[in-house]
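Apart from one protein chain that is not included, each protein chain of the complex appears where it belongs.
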C-alpha cells in the first residue's frame, strides 16, 4: 500500500512540475527558471501547509521531489515535440496528484491535532496552491479559479473524508475513497465542463 | 470591551473580504476563486505575521474568519446591484479593520517578546499585507503603495502606541488611542487626498 501511495505521489509531482515547466517555457524562461517554476508548482502547496502547521517543509526531508522535478525538465527538453500529444496523459497524472496531495494534506493536518475543517482547508491548499503560485510567478491571473472545478474538488474530497470517518469506515479505506472522489470529481468536471459560476461584477 | 474589539475584528474582516471579492469579480473569477481572494485579503497579513513570529496562524484556531468571508461572498452575490452604493460604508469598515488589525499586530508581537520597532513593522504587515497579496493574486500592481495613505497609517499608529506607553498611559487606553489614530489618519488621507510623494524615476 505504501508503495502505491509513493508511486502516486511521484506521478503527481511529475505532472505538477511538467505543468509549471511548460507554462514557463511559453514565457521564454531559461532552463533554470523553468525548473524553479516546476519545483514551486510541485512543492509550493505542501510547503505553505507545512510552514503554517509549524513543520519542516516535506521536500527538505528527502530529495525525491527536486529530483523528479529535474526529470520533468529533462523530459520537456528532450520530448518537446511530443509533449503536446501527451496532454491527456498529463491531465490524468495531474488529477492523480490532486487526489493524493489533497488526502496527504488532510492526514498531516489531523496528525498535528487540528480539527477537520482546518484539515479540509489544508488539503485544498496542498492540492491547489502550487498552481496558484505558478501562475503568480509567470505573471498570469491564476487559472484554477476561473476554469472548471479544481480546488473545489479537494474541498469535496475533504467532505467525503469526513463523512467516511463519521460512518466508521476504516482509515486506509477512508483515504482511498477520498482520493478517488477528488480524482473522479476533477475528471468529470473537465469531461463535462462543470464550472463554478463566474461571479458577476458590478454594472 | 472584549465584545467591542471582537465586533470591530469581524467588521474589519468582512470589509477586507468584500474588497478582495469585488476585485476578483472584476477579473471574472468564479465564486470559489473570489472566496479565496476574499479570505487571502482578510487573513493574509495576520498569517504572514504569525508565521514570522513562529505562532500558529490565528484563523486556524477559530473558524469565524472563514465563515465571515463566506458571508461576504454571499453578500456580494445577493446584493450585487447595491454593493457599489455602499462604497462609503465599506470604506469606513475597511478603516475600522485597518485600525484594529494594526493594533492587534503590535500587541501580539510585543507578547512574543520582540522590541517596539518589530511590533510596528508587524502591525503594518497585519493591516496592509492582505491587500498587497490580493493585488498580486489578481495580477495588478499593489494599489496601496500608489494611492493615498494606507500602510503608513499603521506605522503612525505604532508611533502613537509607543508614545502612549512612554507617557505611562494605561494599556487598554493605549490600544484604543492607537487604533483610533490609524482610523482617523486613514479617513483624513482619503478625504483630503493626502498621499506620500511619488518616487520619481530616472530620466
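A few points about this structure:
Letters are used for the chains, namely A and B, taken in the order the chains are written, and counting of residues starts over at 1 for each.
FYI, contacts are C-beta pairs under 8 Å (C-beta built on N, C-alpha and C of every residue); 3 or more make two chains touch, one makes a residue touch a chain.
This one's a predicted model, so the numbers in the text were calculated from it and none came from an experiment.
Residue B:132 is the one among B:66, B:95 or B:132 that touches the chain missing from this view. In the full complex, chain B contacts the hidden chain through residues 51-52, 54, 114, 117-118, 121, 132, 136, 139-142, 144-146, 151-152, 195-203. Although one chain is not displayed, chain A still touches it through residues 21-22, 24-34, 36-37, 47, 51, 54, 56-57, 60, 63, 66, 76-77, 80-81, 83-84, 136-139.
As a working rule, only the chains that are shown with their structure count from here on.
In terms of their C-alpha centroids, the spacing between chain A and chain B amounts to 30 Å.
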